[in-house]
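One structure is given here, and the rest of the page talks about it.
One protein chain omitted, others in place.
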Amino acid sequence: MNFDYSDDQKFLKNEARKFLDGNCTSAHVRKVLDNADLSYDADLWKGVGAQGWLGAAIPEEHGGLGLGRVELCAIAEELGRACAPIPFASTVYFLAEALMLAGSDAQKAKWLPKIAAGELIGAFATSEGPGVVNAANLQANVVGGKLTGVKIPVTDGDIADLAVVLANEGGKPGLFLVELAGAGVTRETLKTLDPTRSVAKISFSGAAAERLGDAGEGFALTEAVFDRAAVLLAFEQLGGSDRCLEMAKDYAMDRYAFGRTIAGYQAIKHKLADMYVKNELARSNAYFGAWALNVGAAELPIAAAAARVASSEAFWFASKENVQTHGGMGFTWAVDCHLYYRRSRQLALVAGAPKVWKERLVQQLERRNAA
Amino acid sequence: MNFDYSDDQKFLKNEARKFLDGNCTSAHVRKVLDNADLSYDADLWKGVGAQGWLGAAIPEEHGGLGLGRVELCAIAEELGRACAPIPFASTVYFLAEALMLAGSDAQKAKWLPKIAAGELIGAFATSEGPGVVNAANLQANVVGGKLTGVKIPVTDGDIADLAVVLANEGGKPGLFLVELAGAGVTRETLKTLDPTRSVAKISFSGAAAERLGDAGEGFALTEAVFDRAAVLLAFEQLGGSDRCLEMAKDYAMDRYAFGRTIAGYQAIKHKLADMYVKNELARSNAYFGAWALNVGAAELPIAAAAARVASSEAFWFASKENVQTHGGMGFTWAVDCHLYYRRSRQLALVAGAPKVWKERLVQQLERRNAA
Amino acid sequence: MDFNDSPEEAAFRIEVRTWLEANAPKKVDTKKMSEPEILKLAKAWQATKAEARFTCMTWPEALGGRGATPIQNVIYNQEESKFDVPRGFFDIGLGMCVPTVMAFANDETKQRFVAPAVRGEEIWCQLFSEPSAGSDVAGLRTRAVKDGDDWVINGQKVWTSGAHYCDFGILLVRTNPDVPKHKGLTMFWIDMKAPGVEVRPIHQMSGGSNFNEVYFTDLRINDSQRLGAVGDGWKVALVTLMNERLAVGGSTGPNYAEIMALARSTVTEDGNALANDAFREKLADWYVQAEGLKLTRFRTMTALSRGQTPGPESSIGKIISANQLQDLSNSAMELEDQFGIITDTAIAPMEAAFQQSLMWAPGLRIAGGTDEILKNIIAERVLGLPGDVRVDKDVAFKDMPTGR
Partner (left out) sequence: MDFNDSPEEAAFRIEVRTWLEANAPKKVDTKKMSEPEILKLAKAWQATKAEARFTCMTWPEALGGRGATPIQNVIYNQEESKFDVPRGFFDIGLGMCVPTVMAFANDETKQRFVAPAVRGEEIWCQLFSEPSAGSDVAGLRTRAVKDGDDWVINGQKVWTSGAHYCDFGILLVRTNPDVPKHKGLTMFWIDMKAPGVEVRPIHQMSGGSNFNEVYFTDLRINDSQRLGAVGDGWKVALVTLMNERLAVGGSTGPNYAEIMALARSTVTEDGNALANDAFREKLADWYVQAEGLKLTRFRTMTALSRGQTPGPESSIGKIISANQLQDLSNSAMELEDQFGIITDTAIAPMEAAFQQSLMWAPGLRIAGGTDEILKNIIAERVLGLPGDVRVDKDVAFKDMPTGR
């Protein structure tokens, strides 16, 4: 039994922090935030590629480093902490995981090396409108290898080269690989709550689509990819929550009211203690998810749901109470609180809302109970 | 527009408090609490009858004082504050209201004067087991004027003379008046969380039953009685919540830790402020309920639900945080905190759990929306 | 407890409604207008109201009011809210600043300023908060130094609503740093267009700029602009702030009705999101809170109409409404699932109202008293609990520890 990062993993995590401290400051994040034409930080993306992080969990035979998923979690935690404005999740947690989960040997051989080399940005396209997409309302359709339909929102859809798209084919839901530079693809960048992460509406009209995984398994595969992404996203959320607690603490220690630091008032102390408690519960659930993901344990679905629910709640609480602890300053554009407030909502929604995951968690409890 | 008690009502409320300060101290409540054979305080019951409170809202023609429901609310608030161990709610909010709502002239003429005179204890029997009774699981049945079935729990069922019972007759749900001293009635007093309010299991085997209101209207009438009772109970809950805040404040002001009164620590100050906020929101909702009940407004169902939800939440919070504010002392039998902690659960469940009322409230919102 | 108008109230309501129908400006789509254009409309409407004495209604007739009861004031506001008239520009001035002027200025000053303010010709702002003096307003540092008959002012104010369109302001400054902080303050009125006053908008996290920073560089004013005695500024400010709680706290943003509509329109596998019990329980909670607040305001009005002074209990309004807005907005975005991140008003449900309120709610929890300060106010002034331990009571301001 050992329930922490190993020394090697800690070293990796520390190296990641050092790299991001230099290459992903709040100025880097704000460059993307403040420029509507900029969808991501291309320099940072290149740097992250050069560090090998994009292929951290990709097998060596496909050009990756072949490390475990726990190492990827360590990187994710640091990316979340730095509020990194890059399509890392779309490319690594969604596209690469989908390929490794369901791709044919040829598909893996074709695409994974490009991901590892930083030559390709990915996207995962399921949603078609407000609410959760389901068998009854899924409209996207593939006929004769040609995809027609509209996906909205698609995170990083405006900059992605390759998308995994959920669509019906012959009445059966499936996942499909679609190259977005090809014909029959129209993309429109959308305004969102977190402009540091880009989002598009993608209209497909006869775009070439190649099936990924078995026919009829579209929803099951989507859930399986979401389980994997949920664990990795939980670490980004955790990194963000920890950063919010740190910011709140630093500000409170240095802000004086009525002749003493506001960090000495119980209203602030207990608020920060509440943050700490939520963050620690999220961390423990995330660690269990990392273990389940890493060893491919049968517990993954329930561990992923618990990790996602706990870390979404922790980051929401930490990000909003960080603003509150900063008082008026926290409400300004100039102070960084809102970067995390925005990102907390982006991460909470990108793989489906926490309430959806609570339901999935209880379904897993029922299944375990029935077994 | 006037949104407060009138001066006359305030006078009445003040008189009620004075009476209860003398006749319903914590020693009176504990007499019932500590003695398993005592179901209520008979002396207090007599005194309350002598004050005319039992007939406060009963028309003069039926021996009552013919005051409005707001006056009854004022009395209820004081009874709740004093944690009165008497079958007031069962007799007045449930039985008398059911009679006034659905009784025939003969039924009213027969029973209301007895209630007003303090000669009769009432009960309202719907539940038959864990969970909410509904059309699908209602078992009690009347054939040829004879009732068979088991009702559990029936508040004050062990001491009541007359019960209103929900049962089917010829496949149609109805309400029925049953005299509990008659043949075919077996009663067993049950242990409950709040021993200051008695509860029974009543088994009916061919007990004489007379229909109250129209056939087939059993559930609709139950809901209508519950709406009325909910408003009145909300005032008892409000009285209890206010008392808890007062107790917590008094204790905190007088308890020293680390050289100063604990009432000066923000953890305690903000806890008490939270109590105050919840109590005030509950008070406002209760007042609106009182108005709707008093004038028979169409808003009664939604007002009653809002009053019940708000006051149940306020009393639960105030009663549990009152214990917490008292620290170790609050956890002792000797200190009164637990009387209100228990009563808060008794009042929250006696007319159906708050979650049921939230659902009723939303149904009313939907209805209003559709209209 | 009576929700119906008395006969007199009913008659007044008809009078108001009739007048509004005849005089309220036609509905205009202000979304496409610039702020100066809207302000022009607002000033015109304020002049019309002042003419008919439907503004500052509870003030005496001599000051431009009509000596109305608080309930009449409520009735007017209820009726006006049914019309789409421009609102909000005059609340702080007429609600907080001008009453302070009326209470502390000399007759000449009052005669000069009250009537134009009532007619909407001149707008006032309030200059108290500073970067290092938020919850602790009395910790402010802007200095006024006496120079003959004048005062020379240097420093910075922050969170000043409307400073960029205001004509005058009331300004709280430190005139003596050698005494404990509450004792060294003095209040003045100033001309916002004077040299030495510079207004800069604050870019908020919500994207907008409703507030300003105001910088003073050797602003020179005459001692006749003083409100109250030298060193009495804190007492004067308390009068201003007492009126704040009545002015602030109205709900801004979508409420239970809007999110109910969103849920109804959100398709799920079983029908729509309004069928979800978890959502329904939340909806009930929001309704009970919102209704409770509305009714609490009615209780306050009743107290007012009985000649009682509504107290700090009105603090509960903002604690509840700001937190509810944040929670409800977040729940709405969750209802939309992945789609909830979109803020494009042409695409997002209800023109992205929920996404906008999510970004606005944090400000509401801070402006006009943070949640934490309001709970302190309730604890201390309503419940009578002791104040926090104060280490700054007897320390000269210049010797107080400070942070950023």
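So that you can tell them apart, the chains are marked A, B and C in the order they are listed, and the count of residues begins at 1 in each.
Keep in mind that, in the parts below, contacts are C-beta pairs under 8 Å (C-beta built on N, C-alpha and C of every residue); 3 or more make two chains touch, one makes a residue touch a chain.
Since the structure is predicted, the reported quantities are computational estimates derived from the model, not experimental observations.
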- Query: Of the chains that are displayed, which are in contact with the missing one across the whole complex?
  - Reply: A, B, C
- Of the residues A:D4, A:D37 or A:D105, which one touches the chain left out of the display? A:D4
- Note on the structure: Per the whole complex, from B:L38, B:A117, B:L190 or B:V295 the residue touching the absent chain is B:L190
- Message: For a quick check of understanding: of A:K108, A:R260, A:K320 or A:R342, which residue touches the chain that isn't displayed?
- Response: A:R260
- Message: Applying the definition given at the start, please give the residues of chain C touching the unseen chain.
- Response: 276-281, 389, 391
- Residue list for chain B contacting the dropped chain reads 126-127, 129-132, 134-137, 152-153, 190-194, 199, 201, 251, 253-261, 265, 267-268, 316, 320, 323-324, 327-335, 337-338, 341, 345-346, 348-350, 352-356
- Note on the structure: Per the touch rule stated above, chain A touches the missing chain via residues 1-5, 70, 245, 249, 252-253, 260-261, 263-264, 266, 268-270, 272-274, 276-277, 280-285, 287-288, 290-291, 294, 305-306, 309-310, 313, 355, 357-359, 361-362, 365-366, 369
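To be clear about the criterion, only the chains that are shown with their structure count from here on.
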- Which chain's C-alpha centroid is most distant from that of chain A? B
- Item | Euclidean distance of C-alpha centroids - chain A vs chain C, Å | 39
- Hunt down the residues of chain B that sit against at least two other chains at once, touch-wise. 266, 270
- Item | Residue list for chain C, restricted to those that touch at least two other chains | 372, 375-376, 388
